[in-house]
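Here's the structure, in C-alpha cells; my notes come after.
One protein chain is absent from this view; the other protein chains keep their places.
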Amino acid sequence: MANISYTNKNKIINDPVYGFISIEHTLIFDLIGHPYYQRLRNVKQLGLTDLVYPGAVHNRFTHALGATHLMGKAIKALRLKNVNISDEEFEAACIAVLLHDVGHGPYSHALEYSLFDDVDHEYLSLAIMKKLNQEFDFRLNMAIDIFTDNYPKKFLHQLVSSQLDVDRLDYLKRDSFYSGVSEGVVGIDRIIKMFDVVDDRLVVEEKGIYSIEKFIVARRLMYWQVYLHKTVLGAEYLLVNILKRARELAESDIKLFASPVLKLFLYNRLSIESLKDNDEFLEAFLRLDDSDIYGAIKIWRYHSDPILSYLCSALVERKLFRVELNKNKFESKHINQIKKNIRLKFGDQDNWIDYLWIDGKIRNDAYKHDGEDRIMLKMKSGELVDLSLASDNLNISALAEPVEKYFICYPKSCGIN
Amino acid sequence: MANISYTNKNKIINDPVYGFISIEHTLIFDLIGHPYYQRLRNVKQLGLTDLVYPGAVHNRFTHALGATHLMGKAIKALRLKNVNISDEEFEAACIAVLLHDVGHGPYSHALEYSLFDDVDHEYLSLAIMKKLNQEFDFRLNMAIDIFTDNYPKKFLHQLVSSQLDVDRLDYLKRDSFYSGVSEGVVGIDRIIKMFDVVDDRLVVEEKGIYSIEKFIVARRLMYWQVYLHKTVLGAEYLLVNILKRARELAESDIKLFASPVLKLFLYNRLSIESLKDNDEFLEAFLRLDDSDIYGAIKIWRYHSDPILSYLCSALVERKLFRVELNKNKFESKHINQIKKNIRLKFGDQDNWIDYLWIDGKIRNDAYKHDGEDRIMLKMKSGELVDLSLASDNLNISALAEPVEKYFICYPKSCGIN
Amino acid sequence: MANISYTNKNKIINDPVYGFISIEHTLIFDLIGHPYYQRLRNVKQLGLTDLVYPGAVHNRFTHALGATHLMGKAIKALRLKNVNISDEEFEAACIAVLLHDVGHGPYSHALEYSLFDDVDHEYLSLAIMKKLNQEFDFRLNMAIDIFTDNYPKKFLHQLVSSQLDVDRLDYLKRDSFYSGVSEGVVGIDRIIKMFDVVDDRLVVEEKGIYSIEKFIVARRLMYWQVYLHKTVLGAEYLLVNILKRARELAESDIKLFASPVLKLFLYNRLSIESLKDNDEFLEAFLRLDDSDIYGAIKIWRYHSDPILSYLCSALVERKLFRVELNKNKFESKHINQIKKNIRLKFGDQDNWIDYLWIDGKIRNDAYKHDGEDRIMLKMKSGELVDLSLASDNLNISALAEPVEKYFICYPKSCGIN
Partner (left out) sequence: MANISYTNKNKIINDPVYGFISIEHTLIFDLIGHPYYQRLRNVKQLGLTDLVYPGAVHNRFTHALGATHLMGKAIKALRLKNVNISDEEFEAACIAVLLHDVGHGPYSHALEYSLFDDVDHEYLSLAIMKKLNQEFDFRLNMAIDIFTDNYPKKFLHQLVSSQLDVDRLDYLKRDSFYSGVSEGVVGIDRIIKMFDVVDDRLVVEEKGIYSIEKFIVARRLMYWQVYLHKTVLGAEYLLVNILKRARELAESDIKLFASPVLKLFLYNRLSIESLKDNDEFLEAFLRLDDSDIYGAIKIWRYHSDPILSYLCSALVERKLFRVELNKNKFESKHINQIKKNIRLKFGDQDNWIDYLWIDGKIRNDAYKHDGEDRIMLKMKSGELVDLSLASDNLNISALAEPVEKYFICYPKSCGIN
C-alpha cells in the first residue's frame, strides 16, 4: 500500500504536505489496504473545485491519511504532558479518524444528498465502520465508540470531530497546499504542541491563542475563497441538477448509459430505511466513485433529452453557471428578468427553468461559541476560558457571528450583464 | 476558465507550484478553454504513480499550463539579454508548449502503445494542433512551425523540446511537488535567468553550471525513484495487459462494458494509416480519458473471463505485480522457477502466462552529449562548451552513460520466498 | 555587491525569501554598493528579537533590497493595467524604497530615541538621501520627492509608505520567514497583482479583499507574537537603560570603553538642531552599527559602575527582565510590592530603581480607517469603498480598533512568586 517502508513498528508513506506520513499500527495498515478505503482514491476531496483551482485534484484517500498522521502527533504531544492514553486508545483514535470520511460518495459534498434521499456521509461512515468491524473480528469496537462519542475520554472524540479536530487541521493545510491559496496555511505543529487535556476534555494552552486565532481566520478565508467560491458553487449546482434530471428520466424508464452501480442509484430512490434493510445498496455504494459519475456525464452529453445533454455539455466544456452572491435578498425585479430571459431562450414548456435556475442561502460559521464544542483555553492560572472571551486581539467574538449570503445561479447567457 | 483575473492584458490562474500562472495572450486563453485542452483535466500526469505516491494525482492540464508559464518567463529573460523575439513569436512559442502534450491519451505514457498500434503522443499532438489550426483560422501556423522545428529561430523549438526545455523544467518541479519526493526540486528561476541565445541556439551562461548539474542529477534521481519505480512499473504492466486482454476478447466478439469511444478503440486495431484516413478516430480519441479506462476496469472485475477479471481485480484492489530489477540478465533458473510457479498456480492452458509474466529492459539517459540536443555552456570567454566537458565537479560525463536495467514482473504469489 | 549576475540590463542577488532579487537600474546598483547602504548589513532588522526567535538575525540590508524588489513587481503589475509609469519614475520609486530605512541606527527601533534626543529614523533617512543626492549629481531628486510625498503621482509615495506599502509586504514575509512564525505569511504576489490606480491613488481590486484581510490579520498577529513579544520588550528596555546609564556616566566624565563614533554619541546629547548645524554628527552616525553597541556592552559588564555592569551582564547572559502585560492599569499594590522588592534587593540609594523598573503602554493598530492612508477597494462597479466597510467576512471594522496594553518590566528576581 503506497510507498511504504516496512520497519519493525513503523510504515511510512510519502506525502507532499507533511513529507512523510507514519503508520504505526498493523491494523490501520490493513484497513488502508482494504477496498473500502482504497475507493477513496477516486473521490476528490474538493469535488469540482479544480475547475477553479486546477491544482486541487487531491482525494479523500490522502486527506484521511493525513488526519490520521496528525492524530498520532496529537497523542504523542498529549502523552508528553502526562495525559494517560493507552496504546489501544492510540490505535482506536487513529482508526476513528482514518475512517471518518469513508462514507463520502462521489465528488464528496457535492452529491451528498443527490444519491440518497436523506443519508449523510457520517451515517454512511458509521455503517461502513460497522461492516469492517465484523470483518476484522470486532477490533474496531473502541474506534466506533470514539467516533460516536460513547467513549469516556471525551477528548479522543474531540480530536476526531470538534471545532479543533485533526480533520480540520489536515484539510485546511491540504486544501491550501493543493489549491495554491496561501490564506489557509495554518501552524499545525504549533497548535498540536499547545493541546492539553483537562477533565477529559481537549483544551489549548493560553500561549497558543495566536495560533488558534489564525486558524479561525484561515478557515473563514478558505470558506469564502475556496469552499464557497462562486464559480465552484455554480459547477456543483450544475452537477446536482444533472443527477436530478437523470433520475427523473430513469423514473420514466428512459435509457441512460451508466455503470451497473450508478444505475442502481438512479433507478431506485434510496433512503435510510432502504439502507438498513438491504446490505446490497451499501455494497453498491462502496463501488461508486467519481469515475462512475463523470464517465456517465461525458456520454450523456449526446443523450436525446435536451435538458440532460445541455447540462452535461455545460459541465464538461466548462460553460459553468453564473452565481451572484448578496448580503441581502435579491430584488424580485432582478430575479424575474433573469427568469424571463431563461424562458425566452430555452422555451416555456419542458420545465427547463427547474434545471437552469437555482436560488438559496449559504452560510459560514467561523467559530461557534456555544455548546460543548467550543474551544477552551487553559490560562496560566489554570482557569479555562472560552476562546472568544480570551481573544482581545482579533475580536474572535465578532468573527463568531455567522455570515450568511443569498445566491442565485443561472446560465451566463441569461444574465443581465 | 480556472480562477482567472481579467485584467487588461493578463489573466492569472492559481497554481500551487508557482503561486500564479500568467496567461498574457487571448488566443492562448481561448485554446485553454477548448474541449480538446479541457480533456487533459482527466489525464493524470503520472499515470498510476499515485498508487505509490498517493499525492501525485495531478494532471496534464496543469503541467502544460505550467510549462507555458515558464515559456513566458524564459522569453522575458532572453529579451532582457537583447535576444530579439517578437510578440507573435512569444505567442506562438507559448502555444507550441501549451499543446505539446494535447495528444496524450488516458494515463499518459502507460497506455501510449496500447490504444493505437504505432502512434505516439507527439504525432497525435501535432494532428490535434492541425485540427485546431483550421478551427482558429490558421493562427497556429507559427506555433506548428516551432513545434516541428521548421522555424528559423531554433531556440524557440529548443525551449519547447530539448534536453533543457520548459517541459522538463515544469514536470520535474511539479512531479516533485505532488509526489513529495524532494530529490527532484530544481532551481528553475535560476536556470531560466541563465538562458541565452547564440547563433539562434539556446545556451546557458557559464555561471549556471551548478544549477544545470543539479538539474541533470535531479532528473536521474526522479527517474529511478518515481518514474521507473518498481511498483509503478508493476502497476503499469498490469494496466497494459488488461487492455491487451480486453482487445483480444473484443476481437473474439466477446461483450465488454465500455464507453462508446473506448469500444471503438477496443474493437478496432488502429494505426497511423487509419488515423490519416479517418477523422472519426481522432475525434473519438479526443473524448477518451482516464475515466473511460478506469470506469471499465472497475466493471471488468466481474467479467466472466477469468484472466480479465483477475487482472482487473489486482489493479483495483492494489494487489500489484512484483517487479525485480537487475543490472545483469536474470538467470534462467530463477526465471524458470517463477514461470513454473505461475503455471502451477494458474494452470497450464489458457495462456495465463502471457498476462502474468513480463520481462524486458528499462533505460534512463540522464544526459545525452551527442547530437543537436546537447546543452552548451557559454563561457565568460564567449566560447561554447558542451556541458559534459565543462563540468569538472559532478562528472556529468560519467552521468552521461545511460543506465540500463533488466526487469521481470509477475504476481507476488508466484515469487520465490 | 552580493551574488550578482551582470546581464545587459539586469542584476540578480540571491535571496532566501524570493529566490532572487532583481536590480534593473545601474544607479540603484551603485547606491547598494555605497558604504552608507552597506552599513545596513550590521543593523539587525528586529533588534534583539533573536533572543526569543533565534533564527531572526536578518538585517535592514536584505529587507530594503526585498522591498525594492517588490516595488519592481508592483510597477510592472500596474503597467499591465495601463497605469502610466515612466522608466525614470520606476527608478525613482525603487530608490525611495531602497533608502527608506537607511537612517536606521543600531538595533533598528530599539535605540531609536536613545542615541539622539528627538530624531527619528525617517528624518535621518531623508538627511542621508540628501547627502547621497549631492554625491550622485542630483539624480535622486525625484526619489526624494516621492519619499516626501511631493510628487504628483501620489500612488508612488503610497507604494513606499502607506498601510499597504512594499515595506510592510516585505517585512511581514521576511520576519515570518526568519522567525519561523508562520502566522505572518502573506500572499504578496496576489496582493500586488490586485493593485490598481484610480485618480493617482493606489487601490485594490475588489477580488483581492480576502488577501487584504489576511494581510491585516497577519500583521496584527505578528505584532503580538513577535514585534511586541514580552520577552523582546524586556530585552529592549534593558538595552535602552544600558545606554541611558552609559550616557549618564559619560556626562559625569567617567571613562567608558567605546568605539570613537559611539563615544561621540555618548558624550554629546544630540538633537535635530545639532544635526542640522554639524555634518560631522551625521558622518559619525553613518559609521555606527550594532557591533559598536554590542562590542561596548560586552566590556561594560566589567565596568566599576555596579548599575552599568549589572544591566550589561543581564543582557549578555540573557537574564532578561520580566514583562507583565495587562489590558487595564496595574494595581498600585502590585506595583509597590515589586518596587519594594527592588529596593530591598538592590539598596535604596544610587537610583537603581530608575534602571530596574519600567512601566508604560504599548499599542497596535491593525488598520487605521481614517485619513488619507486608508485602503480603498475598487469594486467591480468601479466604486471605491474603504476596506473596513467592504469586508463583511472578517469584520475588519472591529479589527480597526487599536489594542492598547499596559506593561511593567523589572528583574525576575524581584517579582512576586
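Every chain is named by a letter (A, B and C) in the order it is written, and numbering of its residues begins at 1.
Simple rule for what comes next: contacts are C-beta pairs under 8 Å (C-beta built on N, C-alpha and C of every residue); 3 or more make two chains touch, one makes a residue touch a chain.
Fair warning: this is a prediction, and the values are worked out from it, not measured in the lab.
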Checklist outcome for this item: Full-complex touch with the removed chain, picking from B:28, B:172, B:217 or B:246, is B:217
Next on the checklist: Of the residues A:189, A:248, A:373 or A:386, I need the one that contacts the missing chain.
Outcome noted: A:189
Checklist outcome for this item: From A:19, A:306 or A:360, the answer for touching the chain not displayed is A:19
Checklist outcome for this item: Residue positions on subunit C contacting the omitted chain are 1-3, 13-17, 19-20, 33, 35, 38, 41-42, 50-55, 57-59, 61-62, 65, 177-182, 229, 231, 257, 259-260, 287, 290-292, 294-295, 298-299, 316-318
Checklist entry - List the subunit B residues touching the unshown chain? => result 181-183, 185-187, 190, 210-211, 213-214, 217, 220-221, 224-225, 327, 392-395, 398-399, 401, 403
Item to check | Contacts of subunit A with the absent chain, listed as residue ranges | outcome: 5, 7-10, 12, 19-20, 80-82, 187, 189-190, 193-194, 205, 207
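One rule holds in what follows: only the chains that are shown with their structure count from here on.
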Checklist entry - What chains touch subunit A and also subunit B? => result C
Next on the checklist: Using only Cα atoms to place each chain's centre, name the chain farthest from subunit B.
Outcome noted: C
Item to check | Rounded Å distance between subunit A and subunit B, as computed from the means of their C-alpha atoms | outcome: 32
Checklist entry - How many Å are there between the centre of subunit B and the centre of subunit C, using C-alpha atoms for each centre? => result 49
Item to check | Where subunit B touches two or more other chains, by residue | outcome: 19-20
